[in-house]
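Written below as structure tokens is the structure these notes are about.
Of the protein chains in this complex, all but one are displayed in their positions.
== chain A ==
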Amino acid sequence: MSTYFAGLLADIGILTLGALSVYIILSTGQLSLGNAGFMGIGAYSASWLTVEAGVPMTLAVVIAAAVSGVVGVIVGFPALRLKGIYLAMATLGFGEMVRSFFLNFGPTGGAAGYHGMQIISVGYIWAWTGGLVVLVMVLERSRLWLGLRAVHDDETAAELIGLDAVALKVGAFGFGAAMAGISGALFAHHHLYIEPSNFGFQHSIELVLAVILGGSTIAPGSIFGAGLLILLPEYLRFLADWRLAAFGTLLIVILIVRRQGILDRQLYRLIGFGRAS
């Protein structure tokens, strides 16, 4: 495997987890535009742990996930009061807050960035990605996840039939944030150098884009979307300077033709994967 291709594969794995983090939160109907912030928290905490504290990589990833997850739960509570674009704006603000925090935070290098991490292999990245995608796909078929979807479809009705919408929404925020934290931890140990601008709102948008493109109603949509987002610009290289414009056009076309994203439950059932739960 060429290093070029290995690099793309690693990027897909990392982006998949980031997309999955958006997907999980979106499953309860909450759109977060701040997930790159959770990624940043995971990236910086994992890097600090491996470089400064000598913590083994896997343990560092787990701790980073926990830290991001806790921050996610904290953000999840005020998020309950907001819906739609208001929530999107508030989470975007959160992401920028995290970015500027690391910009000014001396111990992790501030604007100069942070480095010193040991590189991880593509296989290691995909062990996490594969494992977590399977985990979410299993959870997706559970009654717990039906509860998330119920909150997504009709929150009031969900509460009135006995579902604790607050716990489900905050829990989804925490779980999604932990997932983003893992993505960030892997990102940092793949690129070996991180700076606050890696985790700005453009990256949050990219995560959302991957989900919307790949399919926002099922977990495999995240892998698919991440793959498209990484590979399409590569395959459009023959267009030279026009490739990003072509990429944008393609995105718009796909979204017009399939608003729910390329993969969805119907298609999934059709190819025989998703038996009714």
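Definition applied: a contact is a pair of C-beta atoms (placed from the backbone, for glycine too) under 8 Å apart; a residue touches a chain by one contact, two chains touch by 3 or more; residues count from 1.
Rule of thumb we're sticking to: contacts and distances are computed from a predicted model.
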| item | value |
| --- | --- |
| Listed names "Xanthine dehydrogenase family protein subunit M", "Protein translocase subunit SecD", "ABC transporter ATP-binding protein" or "AAA family ATPase", matching UniProt entry of the absent chain | "ABC transporter ATP-binding protein" |
| Of A:Glu52, A:Asp153 or A:Glu234, the residue in touch with the unshown chain | A:Asp153 |
| Among A:Ile85, A:Ala112 or A:Val138, the residue in touch with the chain that has been omitted | A:Val138 |
| Touching the absent chain when the full complex is considered, from A:Leu8, A:Leu163 or A:Leu251 | A:Leu163 |
| Residues of chain A (touch criterion as defined above) contacting the omitted chain | 138-139, 141-144, 146-147, 149-150, 152-154, 156-166, 217, 265, 275-277 |
